[in-house]
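Presented below is the structure to which this report refers.
What you see is the complex with one protein chain gone and the rest in place.
We just call them A and B in the order they show up, numbering each chain from 1.
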Amino acid sequence: MNVIEARGLTKRYGDFTAVDGIDFSIRAGEAFGFLGPNGAGKSTTMRMISAQSTRTSGQLEVLGLDTTDHGPEIRAQLGIVPQADLLDEELRVIDNLVTYGRYFGFSRKYCRQRAEEMLEFAQLTDKRKARVGDLSGGMKRRLTIARGLMNSPRILLLDEPTTGLDPQARHLLWDRLFRLKEQGTTLVVTTHFMDEAEQLCDRLVVVDHGQIVAEGSPSELIRRYSSREVLELRFGSGHNEAAAEALEGVGDRLELLPDRVLIYAEQGEAALEEVLRRGLEPLSSLVRRSSLEDVFLRLTGRSLIE
Amino acid sequence: MSTSSASSASSAAPASKASPTTPLAVPGGRPRRGWGWWYVAEHRMANVRSFWFSLLLIGLGSPFIYVMGLGLGLGVLVDRNQGGQGVDGVPYLVFVTPALLLAAVMQAAANENTYGTFGGFKWSHWYDVQYQTPIRPWEMALGSQVGVLLRNTITTGCYVLVVSLLGIAPWWRVALLLPVAMLLSVAVGFAVMSWVATQEQDRGQLGFIERFVTTPLALFSGTYYPLSVLPDPLQWIGWISPLWHAVELGRWAMYGAAIPAWLLAAHVAFLALLAAVTGCLSAATFARRLDR
Partner (left out) sequence: MSEQAKVRSRGLLHGLYAGNVRAVVERGLKVIARNNWVIIVSGFFEPVLYLLSMGLGLGALVGTVDFHGHPVAYAAYIAPALMAVSAMNGAVYDSTMNVFFKLKHAKLYDQMLSTSLGPLDVALGEILLAMFRGLLYAVGFMTITTLLGLNLSWTAILAVPAAMLVALAFASLGLGVTSFMKTYQHLDLVWFAMMPMFLLSATFFPIDVYPRAVQWVVMAMPLWHGVEMIRQLTTGFVQPGMGVHVTYFVVMVVVGATLATGRMKALFLR
């Protein structure tokens, strides 16, 4: 069963095409990701899904409703976690949730109880009376998620959920999102972080310049567009290019980046032996598993984070 | 796909601890529709709680100072010079009291709407947050205005109380100022909102409303003296000024100023029309601006 269906979805601002005729469908209960660099059209797509932005052309149905005519009805069943938290800094933590819950038309009593539950879920119960301004970045993010859950949404939209958070805060957040998924919430995530997409998403689309360039589960995409392992070599600034020529034929494929050379191979260690056998002496070498970063590099010729 | 799943899910949910996706089994979990504007106003009032003290201080203190200072002090000069007949047939204090209140209401409505509206889009992002929920753009515009109105009603109530206690006019006449002040607050509020909502950047032009609109209007709308005292070429300011129309109504309320019924109706109609037209404009601008 699909909860979101898009066909030829397009958004133009004047001459600029932010989203360029994309098709996707999102199934109930799955975690679906939009992976791409900043400016790829992910946030615009999210805004169209939540009926906050009217599409220029194409079709888009959320929970069986056309987004153009049913904005409020659709948003009543969505939870939205925007890129900037947009919390009310003048109110206390709990009041942020209660006032938000009221927007959905719930009674005050219901909002208060629901807010307590959500604070517990977001592990913020001991901060319930704190001012929002005094929270850390990770806490604010969890509060924003708690806010998005006030209306018991069937779909939760998360725009860049962990951008700007430290590693510990990110893992804490992912754990919470995992639990949501286990409980049956459909998650729709945009991210420009590979590890996030790999951690969270059952299925994802890679977007670039407003178009979908690949679709599948993280492991499928890696299998299809990359090798099992990657060998990263650094020869020092200015020397990478010359080294790349000498590395011709090692592994399955080779990418030259400004600061390093990537060699895609089934066996990274074997590739490294070959490199050393050719008499090349990299300043550093690293064998790692292939990631979505490599998929993206392969598909677009660019890395995700410049 | 059924859209009534919120209620069906709640009946299916086990009685144990609520999970984030299942609604609590509490009465009131069923959303009420059509009150969106009220929730917006409510949020605005929630923020007032943090500075209620200064609101009350200014609410009670400023009418006292204005009435005692300007009204009494100027009254001595004016009444002495007018040979005891006062202005418009009443002592100057009675003449100026409704105008002082209404000028303050106008300025508060303008200020709140200037920074409240702009801030809602650019600083606090309230409107962006509300737009994540079923709240419609027109409900945001209306709800914000109701929030300002409530605040102005509180300060006006304080003023009415102080003026009644001072015995300047019978309390029921003073109380009639309340609906006039509310009408003025909404008319000026929406007028200011309809312009501010179109402003994308603050390069100091927001302050122009106070400097080039409300301050001149407060000075030239027959506030401190009858409009007829001004030279003819300046009297048109009063006719287009919402403040003048409200002040005329206020004087009729306060001491029964001699104004024909049709003119009273015209004053009310002017303010109501201003509120309706600029209210619709505001709602349209909100809808256009939020959809991007």
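As a convention for this text, a contact is a pair of C-beta atoms (placed from the backbone, for glycine too) under 8 Å apart; a residue touches a chain by one contact, two chains touch by 3 or more.
Being a predicted model, the structure only gives us computed values, none of them experimental.
Novice: The chain left out here touches which displayed chains?
Specialist: So, taking every chain into account, the missing one touches B.
Novice: Could you tell me which of B:150, B:230 or B:266 touches the chain that is not displayed?
Specialist: Hidden-chain contact among the options goes to B:230.
Novice: Among B:58, B:154 or B:175, which one is in touch with the chain left out?
Specialist: The single option touching the absent chain is B:58.
Novice: Among B:73, B:89, B:170 or B:256, choose the residue that contacts the chain missing from this document, as touch is defined above.
Specialist: Final answer for the missing-chain contact: B:73.
Novice: What chain B residues would touch the chain not displayed?
Specialist: Missing-chain contacts on chain B: residues 51, 54, 57-58, 61-62, 65-66, 69-70, 72-74, 76-78, 81-82, 87, 92, 203-204, 207-208, 211-212, 215-216, 219-220, 224-225, 229-231.
Here is the rule we use: only the chains that are shown with their structure count from here on.
Novice: Which integer distance in Å separates the CA centroid of chain A from that of chain B?
Specialist: Here the centre of chain B sits 44 Å away from the centre of chain A.
Novice: Which residues, counting only chain B, touch chain A once they are in their complex?
Specialist: Of all residues in chain B, those touching chain A are 1, 3, 5-6, 9, 17-24, 26-33, 35-36, 39-40, 42-43, 46-47, 50, 124-126, 128-136, 290-292.
Novice: Where on chain A is chain B touching in the complex?
Specialist: 1, 3, 47, 50, 52-54, 63-65, 71-73, 75-78, 80, 82, 84, 86, 88-91, 95, 99-100, 102-110, 113-114, 117-118, 121, 148-149, 151-154, 179-180, 183-185
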